[in-house]
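Only one protein chain is missing from this complex, and each of the others stays in its spot.
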Amino acid sequence: MTEHTSDISRRTLLAGSAALAAAAWAPRRTGAQGVPIRLGTLTPLTGAGGAYGPSMRKAMEWVAGEVNGAGGVLGRKIELMSEDDQTNPEAAVRAARKLIDVDKVAAIMGTWASAVTTAVAPLCWESKTFLTTVSGSDTITQLPHLGYLVRTQPNTQLQIGKLGEFILSLKFKRVFVLAAQTPFAAPSQKRLSEILPKGGSELVGGVIYDKDKTTFRSEIDQALRAKPDLIYLNGYTPDTTVVLKELFKAGYTGAKIAQGYAVNQKLLDSVPAEVTDGTYTATPSPAVDSAGYKRLAKFLGAADLDPYSCQCHDHASLVILAIAKAKGEATGTAIKDNVRKISQGGGGKVDNAVEGLKLLAQGKEINYEGASGPCDFTETGDIIDCKIRFDVAEKGAFKPVKLL
Amino acid sequence: MTEVAQLLVNGLVAGTILAVPAIGFTAIYAVLRFPNFTVASHATIGAFAGYVANTAAGFPAGAAVGVAFLVAGVSGVITDEVVLKPLRPSGALTAAIAAVALTIALENVIRFIWGNDLRGYDLPLRRDWQGAGLRIGPQQVENLVIAVVAMGALFLFLAFTRTGKAMRAVADNPTLAGIKGINAEMVARLVNFVGMGLAGIGGMLLGLDTSIDPLTGFRVILSVFAAAVVGGLGSIPGAVVGALAIGVAEELSLLSLAPAYRTAVGFVAILLVLTVRPRGILGERAF
Partner (left out) sequence: MATFAGLYALLALGLNLVWGMTGMINLGLVGFYAFGAYVSALLTKKAGWPMPAGLLAAMLLTAGAGVLMALVTARLRGDYLAIITLGFSEVVRIVASNEIWLTNGSDGISGIPGPWRGQVSPATFNLIFLVIVSAAVLVVFAALQRVRHSPYGRVLRAIRDDDQVAAVAGKPVIAFKVEAFAVSAAVLGLAGALYGHYTSYIAPEGFVPLISIYIVLALTAGGTGNNVGAVVGAFLVVFFLESTRFLTGGLPGLKPVQVAAVREFLIGASLIVVLRFRPYGLVPERIPRHATPGAG
């Protein structure tokens, strides 16, 4: 048996088995007065997404803390059960099963990597647990999730659309894609190949590699043979670090563009500046002008927040408000049926859960606008639009270039 | 055409580096008569020992390689004494299984200390040398030199020193060697030290140009075994020939297979050799 996640501080194995046995026949806690509402968080505390997981979890813990401090939801406290998905689908599936089978959470929030979300999603909709994610792959909302899934991250269509626009604006003619294998690798490449010709440029080739390797020499040789003037690095931090170093060694002097979660400050700090100079990055931009964002930034003590922590803040708020709208019924189905009633439409705009709960208690309608954006979802769970921020790495630091 | 030439260049470099652990593996087989899978974990141990020497103590690559050799060699002797030697009377299969279990245990000691993340040596990042449509990295050349020097030292040791000749005698004919007063146990310890030390150098050379992680040795063990088998288990010159053959074959396979299938090349090579010519290229004999 391969490894189990181990946030075991509160449950030893024996307690877990006993709980499993006892809870197996106990009804789910739904509307009982005073009984805590259990919500699950599943974020990458370790692994390729490890730079974001802890802060994502903190954001959700903060929301829960604020809500509990104001009396909870109809007198019931929020209890967060947190697990580490290790940015690894196998570990995530085991963690999700524990959250669903043992902890009986009404929702799981925060999954980051698209492969993780794809693996966990079927478990959620089959057990009627609500899933909120920050993963971007188109394929995720195309799954038959029956409404038990929403995401606050722009999907691949949206992201690549803006990426293509940016590439065309900089007049690059020959683009090559070096992508790690993920659910969005192939769709991204396809979308880019459709967009670029509209502006007179061309996708001259693409390679999808297995990210768990120590060298990518042959893939880079393939890329260089196509003589691109821009290489799109569509991977995660560990493999992108290796690729950047090897591109440098191979004498590539063209431009590079990557996703902001891969080429982040941590990466810039870990390699010499000449390796990363001139690399463009694309990052979804949170709603930096909103009160919600500002309050979260103050709590987390950072001037510039990553988009995922903002999204997780919104996940927790949305789930809590949906439960309140359902008169305290803390089930995945209730959340599914009520989330859009509090996230969009005509209703008093609120930017935090505590105020939203107050208004709901007075019988008023609300429209939650979050720290990551307006949080308005389509039928399939996608957000409708999002701004993407483009930066460039110069001498080991980022400089903004454009906002699309 | 330059593509094939480039692959040949890469293959010769890779093959020369592969020869180092392959020699270690085959030498241990010659004296102790079982395939010692622990070469995999000692390649990793050497790589990390060199990493510590390089990043924590600031040793340059050459000196760090020496550290890799020593640490891996000592570890090889100790683990053999404690774990594998008591099991040798139970037969080659039991010893082979125990070696697999030992490799897993040692690999996880490394993993416990350093985790699964890729780590790179603290060396200047230099651009490859380009010419005639081919490119080769300065680090690759350096690795080549280190490998050749290590092998040269080994050949000299075996040919000209008393202990070296004793080792060859035991490998050739243990009974006769015993009669002549050569202590087989000491020779066994020595061959473990040298063999695992070479594995350690090999592991570090693999990582110098790229990065290392706990799976460094495991990734290469099938190719090491293939090199030894193709060349003829127990024959050191055979290991060198086999390693070059495997190195080039793996690179040439890129012409039609995805990069991930390189390990499959070694696997197929082993099967072919064992079916068609089990003695390998230079035959199953000793040094």
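Residue numbering begins at 1 within each chain, and the chains themselves are lettered A and B in the order written.
Quick note on the criterion: a contact is a pair of C-beta atoms (placed from the backbone, for glycine too) under 8 Å apart; a residue touches a chain by one contact, two chains touch by 3 or more.
Just so it is clear, the model here is predicted, and its values are computed rather than measured.
Of the listed positions B:V9, B:V52 or B:L87, the one in contact with the omitted chain in the full complex is B:L87. Across B:G11, B:G46, B:G137 or B:G266, the residue that sits in touch with the chain not pictured is B:G266. When the missing chain is restored to the complex, the residue among B:F34, B:F48, B:Y121 or B:F193 that touches it is B:F34. Contact with the omitted chain, checked across B:A95, B:L118 or B:V230, is made by B:A95. For the chain left out of this panel, the touching residue among A:G40, A:P89, A:G205 or A:G260 is A:P89. Residue positions on subunit B in contact with the hidden chain: 34-35, 37, 83, 86-87, 90-98, 100-105, 107-109, 111-112, 115-116, 222, 225, 258, 260-261, 263-264, 266-267, 270-271, 274-275, in rising order. Interface residues of subunit A facing the missing partner chain: 1-6, 8-9, 12-14, 17, 20, 23-25, 46, 84, 86, 88-91, 93, 97, 100-101, 115, 118-123, 125-127, 143, 181-183, 208, 210-212.
The rule is simple: only the chains that are shown with their structure count from here on.
One finds 43 Å separating the Cα centroids of subunit A and subunit B.
On the subunit B side of its complex with subunit A, the touching residues are 6, 10, 117-118, 120, 125-128, 130, 135, 137, 207, 209-213, 216, 219, 254, 259-260. Within the complex, the subunit A residues that touch subunit B are 209-210, 213-215, 217-219, 221, 238, 241-242, 245, 248-251, 271-272, 274-275.
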